[in-house]
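Every protein chain except one is present and positioned as in the full complex.
In this document, chain identifiers A and B correspond to the written order of the chains, with residue numbering beginning at 1 in each.
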């Protein structure tokens, strides 16, 4: 009887909520040895809520339907529906991705620190900015990260660079979508962020590929980052992709300079059992075809540059290992697989001004077009008239075009600068721009050790462009965008006032003002009189 | 006749030689580029770099007032983007020309005050403006505060010569460049209805009818309205008002300068900020009426004293603001014997003038000093300015009593 009642209750629950839509979960891990001896690993956990669609912002005033999921992370789902977020990308990375040596990452968002961007439908009842504020605070709570400080002073909407990666629903009433983007380069990513991340997975870190995510090892990597991506795939439903990337250095602990690795040596674990919720679970190992390392155990499918292990169907425990016979030889030149490479620096050493300097190299023998996005907190003030592109010391006017500039507003809005750069073939372009470092109020400085302010990375996106077609080169759309390249972050020294001085300064300045004011009014109001001095009387 | 000619040629030669020196120096050392960023010589409201940025944005179809650092008046924006070519060479010529105009205006004021056509002191008066380092250096740095000083002097020149319309027009332009010069309105109106001659030694109540200022005030309002409308048309909206006038009242940019505001509002508690902004703004106005009442017999002297107040207490001062005050002291030679402590004021200024750039450098460049160093030096500078102002007030009042007589002293009740 009880059992029957239970079944009845359960089935009603399923019928009323989202239980109608079915959910699938798949996981994969990609391991790639890199040319400089390091090993890159990319975990990807995919949950698809089939047939579901994002919440229409017009329905925000009415009560939302209750949510029930089996595999889909409920905490995340609640946030998405509460703030009617159509598309969401959050990445938390530590370190600076070395594009020259490591090539493009598997997951594109590798900017240092935290980066959050979302596309949201516009509705009058609850403004996008309000929902954005709620969203970042909710995510801050969910991931134990200081996303709450991604406030108005850091929020921009660079919609020429961050196009939606899924589809945007067309709701009734022609609801437009808006982008909000913010990054926090000083965010330190560590265990406290990984734990809530793992909790979103159906098998946590107990089984399957996720069991390899051992904080002791992944946070000792040379680079690591995690990401949360929510997209709407149209009819197929809403997809949540949780990713974790790391770049580890087997050479660091190797005594004989061999770059051998195994799951055990990289993560300190091997895979003991399957995740029962996963519909697929695969490990891909890639290697360059010129080298011939030995792989154990024997892979199930093999091509010339990649092997695949179907984790669900191999013998456990699974510990994949790759071994080289020869000592690692450090390549003297890295041949970049990217069309361009970029170095960004802040020149100058005074605390009042500086110079932003970008060195862009085009490695290809064809001209390259790219979008250049720079977002800066308000205390970095650009001088656009000093923006110059030089090649071999000569100023070239034909390189920068299509500038869109949103100047900063002191104490509130950040700067957004977007431009299209056109790099001649096989060239080195020096881009420089003067900037001022503003002086902050003493309450605007964080109550921390004052190491300076981290500035967000610039983003460069190469455009696929046909040099013969002049018309298309001016139209920017999603299809022309290549993969983004994040530059390293910058550290800026902003002059500090003396934090122990507020009372003293108020007292000193006010005293001075009062003294001068008093003296002047004293002179103006009192009468002048002539006194006769009688020296004799004075002496008596 | 011949002496007056030689005197005028003297003054001319002094003026030109001063200018020549300035040009040669700046050309030789490329000083403009070195000084352009000096915080003592130009503030965010008067910096040439900011002006260039605004013109660049304006020419490229981006609204320079939508944000950012451009806080110059739309009039300057229009002047440089439409009327004059914008390049540093032309700019240094223009700034030099303005300096020249300022010196000429100061000499004219001096002549109007003496009510003679030419005097032997012309040279000294012109030199006191052209060779004053406080005036000279901001010009080299191409700071728009030197334009402002020159326009102030032109306003006073026309007011002293009794030409109401050009005077009020220049005052209105001046107010568009810097809101705080509004404090000069009342004494200039008084000057227009009375005469510029020195009555310091013989005080008397104001004889003219105060009602006569009303049409003049109306004229000023008219010019201001016309210029405001013109600015709005140039910019295409009223967003220039919070960026230019608003900045002098709300102090959004806390870049250090020679004044007393910046560190005070850097260190101010957030919830007291609006209150103290109000206090500091109103404080500038407090001096106007008392000075005008006390010096009603000599409104030019009242204007001069208010220039001293502005140089000490305005929101974004540069060296040229106190510089204007000290240069203008040269047209009041009658008060010089009554200054109580000119050497002390001069020494305070010497110290401050050396310490301010030094401490600015120690704080921002070498990092061995901190903000308090520079703040302390600006306090010394404010003391020097205050000492000059107080002494000028004293001397202006003391002169009425006459020369020291042995056995008698003059004190205040």
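Everything below uses one rule, namely that a contact is a pair of C-beta atoms (placed from the backbone, for glycine too) under 8 Å apart; a residue touches a chain by one contact, two chains touch by 3 or more.
Keep this in mind: contacts and distances are computed from a predicted model.
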Review point. What does the UniProt entry say the missing chain is called, choosing from "GPI transamidase component gaa1", "V-type proton ATPase subunit a", "Trafficking protein particle complex subunit" or "Signal peptidase complex subunit 3"?
Key: "GPI transamidase component gaa1"
Check your understanding: Looking at A:53, A:98, A:127 or A:214, which makes contact with the chain not pictured?
Key -> A:98
Revision key, fill the gap. Of B:102, B:138 or B:369, the residue touching the omitted chain is B:369
Revision key, fill the gap. Missing-chain contact, candidates A:23, A:87, A:115 or A:222, resolves to A:222
Review point. Looking at B:206, B:286 or B:358, which residue reaches the missing chain?
Key: B:358
Point to revise | Residue numbers in subunit B that touch the chain omitted from display | key: 343, 347, 350-351, 354-355, 358-359, 362, 365-370, 373, 406-407
Study note, to complete from the structure: Residues on subunit A facing the left-out chain by the touch rule are 36, 94-96, 98, 101, 112-113, 185-186, 219-224, 249, 252, 343, 345-349, 355, 357, 359, 430, 449-452, 454, 488-491, 493, 535
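By our rule, only the chains that are shown with their structure count from here on.
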Study note, to complete from the structure: Per the touch rule, the subunit A residues reaching subunit B in their complex are 349-353, 381-385, 403, 405-411, 413, 415, 434, 436, 438-443, 495-498, 501-502, 505-506, 508-509, 512-513, 515-517, 519-534
Review point. Which part of subunit B faces subunit A closely enough to touch in the complex?
Key: 37, 39, 49, 52-53, 55-57, 60, 62, 64, 66-69, 252-256, 260, 262-270, 283, 286-287, 290-291, 294, 312-313, 363-365, 367, 370-372, 375, 379, 382-383, 386, 389-390, 393-394, 397-398, 400-401, 407-413
